[in-house]
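Left out: one protein chain. Kept in place: all the others.
So, chain A:
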Amino acid sequence: MSAPLLSVRDLRVSAGPLDLVDGISFDLGQGEILGLVGESGSGKTMACRALMRLLPSRQVAVTGGRILLGDDDLAALPEADMRRLRGHALGMVFQNPASHLDPVMRIGDQIAEGLRLHRGLDRKAAWAAAIDLLAQVGIPDPARRARNYPHEFSGGMRQRAMIAVALSCDPGILIADEPTTALDVTVQAQILRLLLALREARGLAIVLISHDLGVIAQTCDRIAVMYAGRIVEQGAKTDILRRPLHPYTQGLIRCQPGEDGGGPGLPLPTIAGQPPSAGEMPAGCRFHPRCPRASETCRREMPAPHALEGRIVACHHPLTGEVP
């Protein structure tokens, strides 16, 4: 494999004394789609906002680790340089496009604005490029639609428009945080199709964040599973889904209704208990209070991520050699 486009090493994001993301490492290759899956509070959104250095408040900060993109370490870059890279190197789309598009600005102008500022296009060229981008993200009749305001777009079209804004400066990496969670299932399929098509057409690398393992399974090349601020398992999609090594990954897969082979009226497999909050992390492995395989070691020692059967897993008692 050639050198990764983006390398994250021991990334730590903290809010005061609380670690929201506690030392995660992953690589993203050119044209690769990496799925970051986890439940609410697992730190997946904070990790990705840290990549863009778009953390929600001054209290939340990157407190350790490196984010290597080419020759730059985004974790240490001055804000002025970071502003240059946002848009150019990294683009981002969010769960709720309505709150990330300007309601009183025409869609075409919102796309053209970035093109004028970052690529120095004049007004006319930027407008033409904006229409071209709208066409690329599958907006019908883009020349007319560019003159619409966000409220005149449906939910799926707004998400397409936001993808066009994120792609306007031709970034190599797109970070998509729950991009289909607010959409209906038939529209979700359209947007996921669009992301796959853009990867093909542009060689775009994508970090796709979702709580929905089904969405991840249908789009990603590799999967990283997060639990309580850490990556517990990462590897190729097929390996992870067909033969999970971490008990949490296995639990997550079994919890999906319709995936355990059970019939109507039969109880669903569950993971007992609930995820810990950042203020009350258990000692040792953070999953141990909910884990059926937990031992004394798990209660005492935090498992270090290590390579195993072609992936990286952080568990004292991985599910090796077992039929899932």
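Just so we're on the same page, contacts are C-beta pairs under 8 Å (C-beta built on N, C-alpha and C of every residue); 3 or more make two chains touch, one makes a residue touch a chain; residues count from 1.
Just so we're on the same page, contacts and distances are computed from a predicted model.
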"4-hydroxy-2-oxovalerate aldolase", "Peptide/nickel transport system permease protein", "Glutathione import ATP-binding protein GsiA" or "Spore germination protein" - which is the UniProt name of the missing chain: "Glutathione import ATP-binding protein GsiA"
Residue touching the undisplayed chain, where the options are A:T270, A:T297 or A:T320: A:T270
Candidates A:R53, A:R199 or A:K237 - the one touching the absent chain: A:K237
Option touching the unshown chain, where A:A98, A:A143, A:A189 or A:L319 are the choices: A:A189
Given A:G43, A:G114, A:P142 or A:G156, the one touching the chain that is not displayed: A:G156
Interface with the unshown chain - residue positions in chain A: 39-40, 154-157, 184-190, 192-193, 196, 211-215, 217-219, 237-238, 241-242, 251-253, 255-259, 261-262, 264-271, 274-275
